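What follows is a single structure, and I will ask about it in a moment.
In this view, the complex is presented without one of its protein chains, the others remaining in place.
This part shows chain A:
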Amino acid sequence: MREAEVIIIGAGPAGLGAAVEAAKYGCGSVVVFDENRSCGGQLIKQLHKFFGSAEHQAGVRGFVLGQKLEEEALSLGVRIMTNSVVWGVFRENKLGVFTSDGKVQQWGFKKLIIATGAMENALAFSGWTLPGVMGAGACQTMMNMHRVLPGKRVLMVGSGNVGLIVTYQLLQAGAEQVTVIEAAPSIGGYGVHAAKIARAGVPILCSHTITEAIGPNGYVEKAVIQKLDEQWQPIPGTETELDVDMICLSVGLSPLVELARLAQCRMAYLPTLGGYVPIHDQNMRTSEPDVYVAGDLAGVEEASTALDEGRLAGVAVAEALGHPSADAAEAEKGAIRLRLRNLRSGSYGDKRQAGKENLMGRMSE
């Protein structure tokens, strides 16, 4: 069996942030597994400049941020194994990995950090299995990684930041017309993202839902949308047909918690954080003493919060393994927690902050 002091699952901002701090604070062998060909997680697909502050490299494009983190981790001696799927977490601190050369390996660890991110939610309606209906993540992967424009006349379902940003990227990639619909009475994402696409001529229709995808030839050719009343019920007679060749779904993300469940971490259901999430303490430690979590899997938020949660878990793991002095670790963790508190302030962050406090409160139950 192969061994590492610290194993991290997922090489997104959370996993890479954790790897960097764990290595920086003295962990001898740090190994990161990611199922993708290259590291960065969601960041690989993100061409736009990021929000946040200087500590989070705001203004830097997402994919560049991923590259920078990767370089930093490698320079600190972290081993990153891409094309490697972790498929099981077992008793006595062991993992099962399916590696790039098609082999199954068993790895042992002293501490495990799970940073597997989140998965897109789907939405069922008549015709939703037709080719041309896809998740915003798939659309983004096709455009920004494989340079394929999956549709020219697009209906985007959902106006959260993901829907707004992917709409913007569709326009940049050459889509002719995009229409955004949102079931809620107001736009979910940030006004600045909405304003960008509004001035590019994209109508954003609140209180609207999709009722049907039409495709007599076996692929999407039309979408039927309908207005919703205050009780979110479709208003008869308000059906409108749109000529589209693609319907893109961006209706939220759910934390990818399967491995955390296998590791026996206790869960809580918190809609404000995306659904079932592993409960954890101020150090990102779960109910299993050797298992830590960070990033979207511990509550769907943003890259900046994922990165800082990862850093926090990295420092905490190094501390638990006896590497940095308690004072040094406390100072670093304090600074990170302050940044996280700041990122979760304001009307967009308040609910997530409350959700996080709820999670941490449950650790002591």
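We take it that contacts are C-beta pairs under 8 Å (C-beta built on N, C-alpha and C of every residue); 3 or more make two chains touch, one makes a residue touch a chain; residues count from 1.
As a working rule, contacts and distances are computed from a predicted model.
Undergrad: Absent chain per UniProt: "PadR family transcriptional regulator", "Biopolymer transporter ExbD", "4Fe-4S ferredoxin-type domain-containing protein" or "Aspartate carbamoyltransferase"?
TA: The missing chain's protein name, per its UniProt entry, is "4Fe-4S ferredoxin-type domain-containing protein".
Undergrad: With the missing chain put back, one of A:M142, A:A183 or A:A198 would touch it. Which one?
TA: Of these options, the touching residue for the absent chain is A:A198.
Undergrad: For the chain not shown, which residue from A:S126, A:Q264, A:S325 or A:N342 touches it across the whole complex?
TA: In the full complex, the listed residue that touches the missing chain is A:N342.
Undergrad: Residues on chain A that touch the omitted chain in the whole complex?
TA: 48-54, 58-59, 61, 171-172, 180, 185-187, 190-202, 204, 206, 302, 304, 342-349
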